[in-house]
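Apart from one protein chain that is not included, each protein chain of the complex appears where it belongs.
Letters A and B name the chains as they come in the text, with residue numbers starting at 1 for each one.
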Amino acid sequence: MFGSLDISTSGMVAQRIRLTAASANIAGANVVEDQYGNYAPFLRREVMLASGDPSATSRDGQSLGVHVREVYQNPDALRARYMPSSPHADENGYVMGPDISSVAEQVDAMEASRAYEANVAAAEVSKAMLAQALRLIA
Amino acid sequence: MLQKTIQAGSLPALEAMMRFTGQRQRLLAHNIANLTTPDFQAKDVSPQGFQEMLGEAVAKRRKRTGGVDGGLDMRGSREVKVRRDGSLSFRPSDSGGVLLHDRNNRDVERLMQDMTENYGMYRVANDLMRARMGVLRTAISQRVG
Partner (left out) sequence: MSDPVGLIGGSGSPLPNGKPQGPSNEPTDGDAFRQALFGQLREVSEMRQDADKAVEDLMTGERTDLEGVLLATQKADTAFQLLQQMRNRVMEAYQEIQQMRV
């Protein structure tokens, strides 16, 4: 009876994780070292979504819906940045830093937020349909 | 005979579901109210477990009387104890067994979904019971319309 609610909830959870990843990427766009000063460039977080939600309780929710397969830290999302004063710079003054564009991440965040709203709207529709069906016996 | 009339058909199952969902609603509201409380552990009783228990009792009743009348004999589970007068007493366990990497993020949505589903089931049981009682009353009064 509530399979569609399961599906919408899984969508909300997935979009929230995408939003979190976009926020993390924006925050770490210029990070090249960790708290101890070692060379540890921030790797761009990429959220891998897959269909189906194994943690749902209803059958519909398990086969339909969406879940986060993994949050992949992309080791190739690096580009050379000119930072001659950094202790990690090579002989030309370049450091391999994160290849993150704040603008692109912001667009991702907006898209995730709109998708979240869309899932909430779908859940509301499911609830309204249930209420309508109950009017049959009112 | 009065007992048989009040326990006719699907009324006992509807009553059991109404009790369960009504009590669980309080539990879920408690969890949601404590969303931002530090060190708070959300607890819940499993609706699937209750439905299994209800299914067993309904099957037993069907074998006994063909499902026409008679009360439900629910044996109770670890989480839900059934008292003699039919009321339930909960022993909720910690909800969210497996710690997923995104557990913090899913709590809000899952909590809201649980509450919506629980309320939906309560409405369904409530409206169906009202309809069934209405038909009973019509039959008793013997006047239609």
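In the analysis below, a residue touches a chain if its C-beta (ideal position, glycine included) is under 8 Å from a C-beta of that chain, and two chains touch if they have at least 3 such contacts.
Keep in mind the model is a prediction, meaning the values are calculated, not measured.
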Next on the checklist: Tell me which of B:14, B:28 or B:45 is the one touching the absent chain.
Outcome noted: B:14
Next on the checklist: To test your reading of the contact rule: which positions on subunit B touch the chain that is missing from view?
Outcome noted: 9-10, 13-14, 16-17, 48, 51-52, 54-55, 58, 67-68, 124-125, 128, 131-132, 135, 138-139, 142-145
Next on the checklist: Residue by residue, what part of subunit A touches the chain that was omitted?
Outcome noted: 1, 3, 58, 130, 133-134, 136-137
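In this section, only the chains that are shown with their structure count from here on.
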Checklist entry - Which subunit B residues qualify as touching subunit A in the complex? => result 48, 98, 100-102, 105-106, 109-110, 112-113, 116-117, 120-121, 123-124, 127-128, 130-131
Checklist entry - Hey, which residues of subunit A end up touching subunit B in the complex? => result 1-2, 5-6, 8-9, 12-13, 16-17, 20, 55, 57, 68, 71, 123, 127, 130-131, 134, 137-138
